[in-house]
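A protein chain is absent from this complex, but the other protein chains hold their places.
Which chain is which? They are A and B, in the order written, and residues in each are numbered from 1.
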Amino acid sequence: MPAEQAIGLATDMATMSLLALSAFLLLVVGRISFGQQAYFGVGAYTSALASTAAQWPLVPALAAGCVAGALAALALGLPTLRLAGLQYAVATLAFAEMLRIALQGWHWQWTTDDGNLIGPNGLEGFRDIRWLLENDVSALEFLVLAAVVLAAVLFGLGLLARRRAGVALRMVGHDDTLAAASGLPVARLRLAAATVAGALAALGGGLYAFRTTYIEPALIDPMLGVHAVGYALIGGMGTVFGPLLGVMFDLGLLEATRVFAGWRMVVFGGLVALFLRWRPRGLLDETLVHRLAQNFVRSGRQSDRRPLEIAR
Amino acid sequence: MGIELLQRTLDGLLDGASYALVGLGLTLTFGTLRRLNLAYGATAMLGAYVGAWLHLRFGAPAWAVAMAVVAVAALAGLYVEWLCFAGTSDDTPPGAGAATSARGGGPVAGADAREVVALASSFAVWMQLEQLAVNLLPRHLNPFPSLASAGEWSIGALVLRPDRLVLALLAVALCLGLAEWLARSRRGLAWRAAADQRVAAHLAGIAVPQVQRAAFAAASALAGFAAFAVLAVDGQVTPMFGMWILTKGLVAALLGGLGSVRGVLGGGLLLGVVEAHAQGMFGAFGREFAGWALLVVVLLAPWRRPTRGFPRGFAHAG
Partner (left out) sequence: MLEIRELATAYGKIEALKGVSLGAKAGEVTCLLGPNGAGKTTLMMTLSGILRPKRGSITFEGEELVGKTPAEIVARGLALVPENRLVFPALSVRENLLAGAFRRRDRAGIRDDVEKMLDRFPRLRERIGQLAGTLSGGEQQMLAVARALMSRPKLLLMDEPSVGLAPLVVAEIFSIIRQLHAEGTSIFLVEQNAHMALKVAQHFYLMEQGRVSFSGTPGQLAEDDVVQRAYLGQRRAA
């Protein structure tokens, strides 16, 4: 595979991983969202606008996208998170579709200094998000940026997982009645998770916008969101690396099995379905992660005795 | 002005009836299994594409295409059932002792666990089937045997296409007929019992896995029939068809209460009318937007108590 293609693939994996992590966060608190693509879109369009209209540099523009995504997630989360699982899933899809359709009708263009027309143009999309090109950022440099961002996010989430907040989130996901009875503010925790998830998806969207320089409403169709959930489910719910694994599984398979050409989804779809039959919590599920962690800890300690084994 | 409104309402009702027809199989599946089958649209689409292919390659007549569409959809439905839904429903009785989730539940633990797994794997199969269909006929626009009527009828100042009227009447007949069958027949009772309380159904001697399979096949066959009916009036099929079936059917079913066979009729009609008027006021974008907005309004309606899920089984079928 030529280097340029590999760099492009890796960058795509990084942005998709952010979206998959977004879906993952909601799964952790016990909700399936088929609408994370909406925040992906919010992040993409906001970052693009910040970069072109407001002339903001890359990082502030991305940050603006994040904030927009978080706010949108907060706004939508308030009325919807009280819904039960399936209703919530459909509601998120509905909102995402509403956003997509609304974007189709959004025309807001202005003329740049060079005399070009730029801005969201309904179905035609939003072209010329050229910050990277104008500032001589190479594809490789951008990949490094994306990777650093992803690493930072993983680090942050990993830290969260260990602390009380992380455990609380998982408790909410496992049994919210029990969690509430244990005194956890279930609704607030869910909302917090949804807000962060919105920010993550928006971050992915912003990165995508800069990399491809062109975004359109069709970008955020339901397929994107459903795929994001799929990646999280396949990769495994046990750790934050699960969604990444899911992304690599799909995007990697796409490249690795060129042989399958027009049959990729047939193969992939079948594999996933079979897979879920026998390993419903994904590749890196909680039991495996727990066992790996145990072995890791045990190899660090020298004791071989198992104090709890009683001779029969 | 008044006539325009009436015409739009009429058009909306006719469109809505086809949404109801499309959603009938989906609501039936949810009613029997309490699971949402995401591959629903794809099974209908595969059937439709095979039918279109037969028509294109071999000049098959409309009746043969109809049979092929229904048969392929039913077979695809059985495949989905076997791969994604068989053996995923909870058979262990409530309160029957200690740890019952031998395999550690699904991605979302607890009551929703297996629901999520079935959802995820039906999504995967959706991808599968859709690609199979598109590989068969790679072009975007594919001709479908057309049973569209040439002319229109006039009722006073209103205009009505007979083919769409027939479609609408078929939809009403099927929805109400299925509801009656479920309420009155012995087999319908078995389906409702299996949906209502699975373990008790086992204990009553009902062969629950067979009931599940039969209901799934019937739902898929209905989807195939709906697909044929809709496409025969349209005269063509595109790769967007699978998604269209799923979304329209899902919204219609949800509006009427998932699992309710009579409800999907009402839901579909409501959706059709709202879309028609939205189109009149806001154009094509408005139409699509309104459909989703209606769903959101219904889901978030403040007078609804947040429930743990949808009404179980065919509670409203009778």
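Some observations on this one:
Throughout what follows, a contact is a pair of C-beta atoms (placed from the backbone, for glycine too) under 8 Å apart; a residue touches a chain by one contact, two chains touch by 3 or more.
Just so it is clear, the structure is predicted and the values come from calculations on it, not from any experiment.
Partner chains of the missing chain, restricted to those shown and counted over the full complex, are B. Within the complete assembly, B:Ala207 is the residue of B:Leu6, B:Leu169, B:Ala207 or B:Val297 that touches the hidden chain.
Remark: the omitted chain is touched by one listed residue; of B:Ala193, B:Leu246 or B:Leu295 this is B:Ala193.
The chain not shown here touches chain B at positions 91-103, 186, 189-190, 192-193, 196-197, 199-209, 312-315.
Note that only the chains that are shown with their structure count from here on.
Spacing of chain A relative to chain B, judged by their CA centroids, is 30 angstrom. Residues of chain B that touch chain A in their complex: 36, 38, 83-84, 103-110, 112-117, 119-132, 135, 243, 247, 250, 254, 258, 285, 288-289, 292-293, 295-296, 299-300, 306-310. Those residues of chain A lying in contact with chain B across their complex are 27, 30-32, 79-80, 82-87, 89-91, 94-95, 97-98, 101-102, 104-105, 173-175, 222, 226, 229-230, 232-234, 237, 262-266, 268-274, 276-277, 280-282, 285-287.
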